[in-house]
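The complex appears here minus one protein chain, its other protein chains still in place.
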Amino acid sequence: MTVPHPDAAPPPSAGPTSRVSDFSLMVGTANGTGSQTANTTLLRAIFNMGVPVHGKNVFPSNIQGLPTWFHIRASAEGWIARQAPEIAVAFNPATLHQDAETIPPGGVLILNGDLAGAPQRDDVTTYSIPVKELMADVEATGKIKDYLANMTYLGVVSQLLGIPLDVVRTALEQQFGGRQKLVDANYPVVEKAWQWSEANLEKADPYRIERMDATHDLMLITGNDAAALGSVFGGVTFVSWYPITPSTSLVDAVKTHLSDLRVHDGKPDWSIIQAEDELAAIGMLIGAGWAGARAMTATSGPGISLMAEFTGLGYFAEVPAVIWDVQRVGPSTGLPTRTGQGDVSFAYTLGHGDGRHPVLFPSTAEEAFEFGWKAFDVAEQAQTPVFVLTDLDLGMNTWMSTRFDYPGEPMKRGKVLHGDDIPEGFGRYRDVDGDGIPYRTLPGDPNPEGAWFARGTGHDEDAKYSERADDWIANTTRLAKKFDTIRTLVPAPSIDQVDDAELGVICFGTTIHAIEEARAHLAKQDARFSLLRLRALPINDEVERFIEQHDRIAVIEMNRDAQVAGILRAELPQYAAKIASIAHLDGLPYTRDQIRAWLAPHLDPSLAYEGDPVARETA
Amino acid sequence: MTVPHPDAAPPPSAGPTSRVSDFSLMVGTANGTGSQTANTTLLRAIFNMGVPVHGKNVFPSNIQGLPTWFHIRASAEGWIARQAPEIAVAFNPATLHQDAETIPPGGVLILNGDLAGAPQRDDVTTYSIPVKELMADVEATGKIKDYLANMTYLGVVSQLLGIPLDVVRTALEQQFGGRQKLVDANYPVVEKAWQWSEANLEKADPYRIERMDATHDLMLITGNDAAALGSVFGGVTFVSWYPITPSTSLVDAVKTHLSDLRVHDGKPDWSIIQAEDELAAIGMLIGAGWAGARAMTATSGPGISLMAEFTGLGYFAEVPAVIWDVQRVGPSTGLPTRTGQGDVSFAYTLGHGDGRHPVLFPSTAEEAFEFGWKAFDVAEQAQTPVFVLTDLDLGMNTWMSTRFDYPGEPMKRGKVLHGDDIPEGFGRYRDVDGDGIPYRTLPGDPNPEGAWFARGTGHDEDAKYSERADDWIANTTRLAKKFDTIRTLVPAPSIDQVDDAELGVICFGTTIHAIEEARAHLAKQDARFSLLRLRALPINDEVERFIEQHDRIAVIEMNRDAQVAGILRAELPQYAAKIASIAHLDGLPYTRDQIRAWLAPHLDPSLAYEGDPVARETA
Amino acid sequence: MTRPAALIPNAAGLTKSDYQGAPSTLCKGCGHNSVANQIIQVAFELGLKPEDLIKLSGIGCSSKSPTYFLGMSHGFNALHGRMPSVATGALTANHKLRGLAVSGDGDSGSIGLGQFKHVIRRNLRMVYLIENNGVYGLTKGQFSPTAEDGLKLKYAGTNPFPPVDMCAEALISGAGFVARAFAGDAKQLRELLKAALAYHGTAVIDIVSPCVAFNNDDDSQHSYAYGRANEVPLEDIGWVPPREDITLDDHEPGETRIIELHDGSRIALAKIEEGYDPSDRSAALTRIGRAEANGEVITGLLYYEDARPNLTDSLGLGDTALVDLPEERLRPSREALERVMDRH
Partner (left out) sequence: MTRPAALIPNAAGLTKSDYQGAPSTLCKGCGHNSVANQIIQVAFELGLKPEDLIKLSGIGCSSKSPTYFLGMSHGFNALHGRMPSVATGALTANHKLRGLAVSGDGDSGSIGLGQFKHVIRRNLRMVYLIENNGVYGLTKGQFSPTAEDGLKLKYAGTNPFPPVDMCAEALISGAGFVARAFAGDAKQLRELLKAALAYHGTAVIDIVSPCVAFNNDDDSQHSYAYGRANEVPLEDIGWVPPREDITLDDHEPGETRIIELHDGSRIALAKIEEGYDPSDRSAALTRIGRAEANGEVITGLLYYEDARPNLTDSLGLGDTALVDLPEERLRPSREALERVMDRH
């Protein structure tokens, strides 16, 4: 198998003379040097120009000194998938040459001119920034100066792209959240660099930003922030967690929003506990859920592994809980700062013995918000742990988003009985309604009929300890029935069916962005396919129908083991033979061109696209 | 769905007048009352009569005072599956009536005559033992007397079944391992009861034992003991574990055999460490495997859940280790003293992210021994954690077994390089041979070329930390290739193919015993099917061919979620449509009649067998 | 004595039998049963409302026992070693409830040592009982980490490791209520239980609670080994001789009592001397060390202090339990959402 360089260029396009608001730019720095401020301000400035834009941070798993790359894609058409960069800003001596090589002929290279051994490429436009010179009269100590130096490329790049200085200034102010002191320290450098660029550089490349009006009703937000906000509007009252990349910022944001919105008479209407590890975090979650709280945690792969035993307890004792898994790359410690979709089958069946858990898949910031509150509804209605599987890409990167819809319905707290409503002879695990979901009571309820003892051991309808075979069968059969009810409670798939399309593609989560772009691209070549985006497991009838109605199915997922394809084949064996898998995981979000190449043979052999690698495919 | 009582009787057979060495007997007592000695001695006595026999202990998860049942099946034809009892020995006041009801018309009820409110059944033969009377002149304190009281039913039952007193005495002596003091205390009671029975009871039932010669070259052994012995002959040097039913006796037996066989100059050639929990147990295992030891642990479901993170590390850092999972019933704490096959899919993919592990399935004591040593060969050859999934039924019950074959080949220690054999520029994860399995070196090796740093983070061929997409792809692709090599290293399936059979049945582990009995039974009715017993995952080509060659496939497994059927469908989607599932778990071993009933519709609708419930079936 | 108590209602209008649970399935004579009985008695005497309290436990014989008392209270039989985290979640979500937790020496000293110490560090308001028998009862006789160095057991052999002292661990982790008791000393145990239930943080009582299956005098006719055929796998012990509960008359502070256990072994209980100052953490550690050196088990309230905030204080919670908040306080307004979005 040949393997692509992650930043491999797309095939050279026919040398355009003007690329307006349609390019990809990469900034290479070392982490811990303060470049994030410059990068995010540049992103924000493009956004403020009304141009659709998206940023992806490709950063190392350490704190300071290792190479880090920030990718910005501007696209007037609104595409936001990762795209190999055409412009590189090379400020890291360690990756200077690597970064320069990444650029295709016709691209642009913007160098820190003070770095020794700058690479020479005749086939790209090169600009060199005299950083020291521009910083010469900056009043700051040496270390702060290093930090401010990043402002030079912000100024130069903005000018080269045609972003007016005042737009940059506004972006910088937004970035600093109104802290004038910081703006005052940084802006002069930006201004100086912008003006130097205007005065000294001759624009020789086709890339620029032109004002448009495609962003004015949008926000810029990370998926973790959106998820946090959704959780807060979902009424989360209890959070227990243990720090782990890339989920930490989700909990941080929950705390920020709760502190802002959910304080009553100076007291918090919530608790957040940093546990001693993930075992304790989920233990607290199960305790709080049992007591009646809307309780959540956020973690990533290693945390999920440590939560296996308690998830099984939650399933079997039927305790609501919400677990966000912001996926990074596994197995094992893996790549803590890269993105993937490798925890799906593990989360779906987490815990020894039989058992299945609902798994929600947000794709966008909007959905991260929506599932933030919906996950609690599902968990409390179904009385079971619910996973929300997002990923580093959605969680930590900055996304354009429409404004979020306020939850359209009251909270669904599920079948909870209180006080006098608790019938005589109440049985905690009795299937009163025939949907597999029993009624529960909460500790603290004064009606003694409601008292029951939660346990992970075999039990009868009254929650009493039982080793009887018939009790076991009755209980586990009811749990299976409950899971069928859950099919109707979780978000339904999003389907875009094309008449007469032979191929149906199934995906979930953030891969949708590259897939939609590829789809539009292929449609221009009259290669059409239907698209189903799973928004949750377990699947419902619509998924079955979609598969039934197409000759060929391709499941695209960002893991090696074809996890969702495997689940579909196992659960719909009658259609398994036509369920093909496109599974690829290298830690980086997909590009349109990857998807095109991978889909080509599934669409039609004659479309097979050269020059790009194919994913590992099973069956 | 209707659910069978675990001990539901088979349909009444046409009242035989003589049932020679072909019946099932159940002893109901409370646990902690010393009845195991009587039960095991009875089992042994039947065995010593040359009659094939098997015992199953159905015991509660506590220490003293709860109902416990011991099932003994004698079968001249050699069948050993669980069978609903025709004879009940009812010594537990708490289950007296329940036990009596279990017996079908024509059966036998043997009561402790001192118990009040003895059940009356006209349709069974009832014998009553005057326990107090028989114990009147036994010299012992009150408590020991209670214990010795069990010897009364041993004596009476033996006499009723036609087992001579000297055979019982020998069995008792074997049972006490030659401790004469204990024999002297117990035997007089047995003798007195036997003689009382001969003098006072009139044999009015058809059940008896007749001497034959079917056991003289066999042993009686538990699966855990066999597994332990196999491990000891496999060269285990390091055991780390945490107590959990039903795996504890496996480690106990390893210790016993190691202390017996592997002591050198008064020092142990091994170490066993009782860890503080399963996380630590597997951590130690991974440490020892990395250092070069043949290392194992034994656990059950909850322990497997806690081992998820370390198993992923073992997979990714490529460390050999052997993990015995003696399965009980999950999810969660479940039924700690009941049997099942519910951990298969979880163990196969244990850990977050991608990853697959070899899983071995012994069915018999012979195989428990064989896999005991083979598991180390697989683990060291493949440099990866290997699971052996047995169950409570095999592990803790007493099985007849042929004598074990001494390992026929030297130990396969895999690709380990030492000293001067380590090449310059050695790369720990380089696929030198093209089989996906790299070479490893061990700590302590004096050749500095061999030093490497094991880690669960992304790494390149030299084991150096890497976040590069190409390194990740290369490494995980090689791991997938290695898994294909593992297909050839694990035990191949055992296949019995019938010409022109339309149905192929796939099973694994201890369900084989009921399936083989049902198969013989069905064959008499000319209902034939092919049988494939998986001995390991991953599957090899033979499994694919078997499935290909049959019109219909039924996978029988003792869990609810059709776990192995799901794996086969996912991995062989082209055949998934014909892979049906028979999945049923209630904690008790299957009976022939259950299997017959479940298979009937798969064989031919006209064979459908009434009176017995069907298992939960998927698809 | 028990008869009338079972019938005469207490301040909560309940009789003693209302505080009972399901019949015990533990061994006859197990120390854990004595503890359960004293819990029932204390709850009755205090006039405790069953709904004001939750029962919590891990896994083990000891952890089974909450089934056998306070049947009208909610409870959670959690996972092995992980009860403290479940307690933390439940008692934070509803800080109006009291927690009464029962764990074992294996449950809290082995697999659960980390959670034991971290819950104490957070000072969750709960009574934390450790029914300490030096062995794993439910898995049949392995050493637990509290077993003495050099202890010999028929099954487990000789213990080479020093014991974990649960009281010393609690002290080092900052517990403000640390006591040791003996399951058979009903009066002292009841007093400690009452004090613990009134405590505002984590109240730890390490209760020596003998296991009757831990009975290993090989040659005695009373012994466990006698009844056990040595080839029967230990997982399925044949015979546990039923025993009487060990009970102890009241004895004086400062006095040492020698108690004979079921297996004939002896334990020296030293009731803490009058005038002992339980407010000095360092002194408590030293006193424990001295008792150990003397081969005694010191009982009584070893340390008491109530200055440290409990977890509810640290979290700054208000009067209403989180689980009782109305929807208006759980879901901020539409305007609030708009305001937050405006900042993005």
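We call the chains A, B and C, going by the order they appear; numbering starts again at 1 in every chain.
Note that contacts are C-beta pairs under 8 Å (C-beta built on N, C-alpha and C of every residue); 3 or more make two chains touch, one makes a residue touch a chain.
Please read all numbers here as calculations on a predicted model, not as lab measurements.
Visitor: In the full complex, which of B:28, B:289, B:395 or B:538 touches the chain missing from this view?
Guide: Result: among the candidates, B:289 touches the missing chain.
Visitor: Any idea which of A:35, A:152 or A:297 touches the chain not displayed?
Guide: Candidates A:35, A:152 or A:297; residue touching the omitted chain: A:35.
Visitor: Please identify which residue in A:131, A:244 or A:344 touches the non-displayed chain.
Guide: A:244
Visitor: Could you tell which one of B:76, B:273 or B:577 touches the chain left off the display?
Guide: Once the missing chain is taken into account, the touching residue is B:273.
Visitor: Given that one chain is not shown, which residue among A:21, A:224, A:327 or A:390 touches it?
Guide: Spelled out, the listed residue whose C-beta touches the missing chain is A:224.
Visitor: To test your reading of the contact rule: which positions on subunit C touch the chain that is missing from view?
Guide: The list for subunit C reads 110-114, 117-118, 121-122, 145, 160-162, 164-165, 168-169, 172-174, 281-282, 285-286, 289, 308-309, 314.
Visitor: Considering the entire assembly, which residues of subunit B contact the chain that has been omitted?
Guide: So the residues of subunit B touching the missing chain come out as 219-221, 225, 229, 232-235, 237-238, 240, 257, 260-262, 264-265, 267-271, 273, 275-277, 279-295, 309-310, 313, 317, 373, 401, 403-404, 406-407, 410-411, 441-446, 448, 450-457, 464-465.
Visitor: Touching the missing chain, which residues of subunit A?
Guide: 31-37, 40, 57, 59-66, 140-141, 143-144, 146-147, 175-177, 179, 182, 222, 224-225, 242-246, 248-249, 252-253, 274, 276-278, 302, 332-333, 396
Here, only the chains that are shown with their structure count from here on.
Visitor: By the touch rule stated above, which residues of subunit B touch at least two different other chains?
Guide: 60-61, 302, 332-333
Visitor: Going by the contact rule already set, what residues in subunit C reach two or more other chains?
Guide: Within subunit C, the residues that touch at least two other chains are 79.
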